[in-house]
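In this view, the complex is presented without one of its protein chains, the others remaining in place.
Naming follows writing order (A and B), and every chain is counted from residue 1.
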Amino acid sequence: MRSFEYASPTTKEQAVGLLGATWGQAEVLAGGTDLLALMKDDVVHPKRLVNIKQIKEMSGVTAGPQGLRMGALTTLGELADNVNVARDYPALAEAINDAASPQIRNMATLGGNLCQRPRCWYFRGGFGLLPKNESGKDLVTEGENRYHAILGNDGPAKFVSPSSIVPVLIAYGTSIRVIGSKGSRELPLERFYVIPKTAAEREHDLLPNELLAEVIVPPANEMKVAHYEIRQKQAFDWPLAVAAVSLSMNGSTVQSSRVVLGHVAPVPWRSSEAERALMGKSIGEDAAKAAADAALQSATPLSHNAYKVQLAQVAVKRAILKAASGGAA
Amino acid sequence: MPDYNWPDAEHRTLIGKRISRVDSPIKVSGRAKYTYDYHGANMLFGKILRSPYAKAKIVSIDTSAAEKLPGVKAVEIIQKPGTTAQWAGDEIVAVAAVDESTAEDAVRLIRVNYQPMSYLVSDAEPPAGAGEAAGPMSEDDIDDAISNQVPDAQLAQSLQEYGVAFKVDDDFLNDMKGEGASDAVLAAIRQASYHAAKGGGHSAYQKTAAQTHGDPDKAFAEADVVSEGLYGAPVIVHCCLEPHGSVSEWTDKDHLFTHISTQNVSGIAAQMADPLGVSAANIRVHQDNIGGGFGSKFAADRWDITAARLSKKAGGKPVRIMLERDAELKVAGARPSAYARVKVAAKKDGTITAWQSQSWGTGGPGGGGMPPVPYVFGIPNQHKEHTAIRTNIGPARAWRAPNHPQAAVITMGALDDLAAKLNMDPLDLWLKNLEIAGPRRDVYREELAIAADLMGWKEKWRPRGQNVSGHIARGLGLSIHTWGGRGHESDCDLTIHPDGSVDIKMGTQDLGTGTRTTIVIVAAETLGIPIEAINLYIGDTLYPPSGGSGGSTTPGGVSSSTRRAAVDAREALFAKVAPALNAQPADLECVNSTVRVKGDPRRSLTWKQACSKMGAMPLTARGHNDQLPSKNHPDLTNSGVGGVGMADVEADLETGIVKIKKMVAVQDCGLIIDLKTAESSCYGALAMGISYALFEEKVMDQATGRMLNPNMEFYRLAGLNDIPELVVHMMTGKGYDERGVIGLGEPPVISPGAAIANAVANAIGARVSFLPITPDKVLAALNVTQKAGA
Partner (left out) sequence: MQDHPLKDEPKEKVDENSGVSRRDFLKISTISAAAVPILGTKVVQAAGEPVKVYGPGKVPVELIVNGQKHALQLKPRVTLLDALRDQLEITGAKRVCDRAECGACTVMIENKAVYACSVLAIEAQGKTITTVEALMQGETLHSIQQAFVDNDASQCGFCTPGFVVAFKAVLDKYPDATPEQIRHGLSGNLCRCGTYHGIHLAIAQTTQKGA
């Protein structure tokens, strides 16, 4: 790890003041499980670390009529143990329990999970977020892309969005609050993620001197939500495909839905095709299969990851069936 | 002559029982000290700059900025300008500094100009017609053959046939001796004729000798059934949790003290002496505990020599170089890959008649050898060819049972496909052909019956693809294996002190295999005292030499030398004690912490009283085990074991995810000293087998020349929840115990991969050709089958 200076502010305003105006100057340290690994691998080398864990107001969960407000510093472990999460958002609780190892859940924060960097092995190996070789050829296309994107990969970004919690949060209709030097702004979680076009961009819509402060999940009410994750190991492992589905039913048919895929595109991938396919349907194996096929119809697999199309289809299908049959509970 | 023979069953109080590992308490409490835990006074931290290129000429090196950095105490150029780095991660320059982060900063300040060269890291099937016939052997070829444990006779034959491409000198012979070359191989190297190496281009593909036995053409023509298939296993790594490395310090200008993580305590000094220009007698090597080796830690590696050189430059202060995890996975050892196109023939009744294989694989820059196919079964008519691929992926090292797991995957897979084509239960096919399964054929028969029973094979087995419920398919698979395992050279000093205390000194090491436990059980059994009464000192060159822990040779070696030392010490004690008991020494026995007259237990002294008769001086006996059985009278160790592995798996036909439901291992290993740690070796091997069958692969990228997964998230190891019910049965009793002690490190790890691959084929009705059995490959195999069926 390269040297850096370290500060541990106690207010959000101090923290924002300590951050740099461009990437590379300062990084926010929360759980540390991702950032310190990136620093050890010399992928990022900030001159300053701003540890925000002393900012008490950014931690904790409050339940109210508008839903759940979760401070960005709440650890995944605290969320998994939270009675409101377990009772009202069981699919989220399940996703958190499947995400990462117990030690990481004790350390990692919700905000950190939402802002974690991609696991792309070229990125982690120091070849950049949009890795190219010396003659300008795209390394992912030329090289080993078995875990890379099958959707949204027509630009230079081929990595996959790494969070396995974000899809289910989007399925619940989550929004986030970001604070910066000019105050705070709120935006839907799915709009937070962007596909970078140049190496100078990041994979989310956060300025270098902004903080993700709060995550707000609206009431789930009668919505049926499920999360389904396909991973190789039974012990903790990065998923090969994730799907999260929420269904608002009108009697026995779907009135509206959200279908969100993870680990298949550079952003959490909301599939309007699948949502259209579900509209007005009563859920059974065929309807679920049709929606899953629709979700992947525009997939453009790379040289070694066509199998992920089928995995993503299966994940979507199973998530739909699971949601229809009552979700995670 | 004293009776060294192992006591018979009714006289064993400890041997063969389930006894808890003696070093467990210090390991579970964090008190066990490993090389990585050693912290010498004023210790410096070494870091290495590594080549980012898979192959590159080093043009220039500028270390001036690093040398000027405050806190940097020594800089050592490992590969000078003009040399060629042969793999990404190859060592270029090392620095030692007062702390780790300063050493890292210094490494970043070193400027190296490289001239990148073309490289190959892919071990895909060689293009048709590629490959040149084997020429004279290079130093690397020989080194590689020895480290891959190519059988002596095969290596000697190659040396005689092809000669060598370099002038053999004593230095080289000594190096090879240090690597474990036998006298026969050394003689063959000495006698090999010299041919200048061919100039110019050097193909990456080298055809090793084609071999033909019997008349395969005729046998295939006459066969009732011929099955063809593709099988193989990729390069995997050792991923020792304690990385390779050492801490070296010069205690004065001529004396080196090295703490090193090694499987070969007694063999390290000789390897370090030459490069450091100091006599081996001046090098002390020490290790208390080792965090995994699996075959990758026999050598004093380049980084170990470097640590010693940095220490010298820094005035003798201890310098620690322990590899970073990425370096550990990139450069510190890999198991060669092996793939093969196989054709195998049989009669209608299942009698196997012919084998044909075109195999290929890589063991890194040296290419690597042919796995021993067909494995176990001596098929009468065979034709086989192998192409070794020289790649820039880093060197291969022995990985538990070198070349056998790959040979099992290829052979047992081909036979399993043959059984399917014959519409036979593979268990019946195996039983049918045991006549050609070598000297352990009767053992296999017994073991297969036991394993089938423990697995519930007859009740559970269904023909391929016929045990499907919804999208879940179940299947069974099996494999058999063999290994040698004769005890290595070992010397043991056992001392009885006048106060009754006992100590043992031996320059061996305990890899977590239970070596300490084995030694104290043998000594305690022989002396009739509790194991807690023995003070055991291992892991130091101050103690008598004992062989490296490889090839399952340690239990045989250390138990034999300990038995001999303990018997001799006991006899010497009897001579001193006999007058006090009014008896002849030959009439005495050691039982239950007493020394007493046989048949007259009333004439007895406690152990302590008996030892007090020795006078003031302790007595020490040296026990020796020779590698050559003819030099041991009697021979307390043996060679040659057989074992069976069976797997019960579940595959999700939609996702291609495979889960293991149950594994069974049945294994013989002669006389078992400690049943508990012996069983643990098998349980561990099953877990390791699940891991390499489903998850492990050194992913090399031809686009960058790098290993892409030098970490523990994408170099996947099985976790607790990936391991199901494991059942182990050890063959003991008559027919086994009297053979003597045989090691167990290699055999049980051979079959699991093959058994799992066969179980998956049985479940999904299609062959996944190559390990690891990942979802992409399972789905691809299913698609091929569906298309073929459509």
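In this text, a residue touches a chain if its C-beta (ideal position, glycine included) is under 8 Å from a C-beta of that chain, and two chains touch if they have at least 3 such contacts.
Computed from a predicted model, the values in this text were never measured in an experiment.
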#### Entry: Option from B:L605, B:A687 or B:L779 whose C-beta touches the chain left out
B:A687
### Which residue of B:V59, B:L542 or B:M712 touches the chain not shown here
B:M712
### Message
Can you tell me which of B:I77, B:V112, B:V225 or B:C239 touches the chain that was removed from the display?
### Response
B:C239
### Task
Consider the whole complex, including the chain that is not shown, and state which of B:S246, B:N289, B:T508 or B:T526 touches that chain.
B:N289
### Query
Among the options A:T62, A:S101, A:S184 or A:Q255, which residue touches the chain absent from this view?
A:S101
## Note on the structure
Residue list for chain A contacting the dropped chain reads 1-9, 11, 13-18, 20-22, 25-26, 29, 31-33, 36-37, 39-41, 47-49, 51, 53, 77, 97, 100-104, 106-107, 181, 207-209, 235-236
### Interface with the undisplayed chain - residues on chain B
20-21, 23-25, 27-34, 36-37, 39, 69-70, 99-101, 105, 108-109, 239-243, 289-292, 294, 324-325, 511-513, 676-677, 679-680, 683-688, 691, 711-713, 717-721, 723, 726
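What we mean here is this: only the chains that are shown with their structure count from here on.
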### Message
What's the distance between the Cα centroids of chain A and chain B, rounded to whole Å?
### Response
42
### Query
Of all residues in chain B, which touch chain A in the complex?
101, 104-105, 108, 654-657, 659, 694-695, 699, 701-704, 706, 708-709, 711, 713-714, 716, 718-722, 774-776, 779-780
### Query
How about chain A: which of its residues touch chain B in the complex?
1-3, 119, 121-122, 124-125, 127, 133, 139, 142-144, 146-147, 230-238, 240, 304-305, 307, 310-311, 314
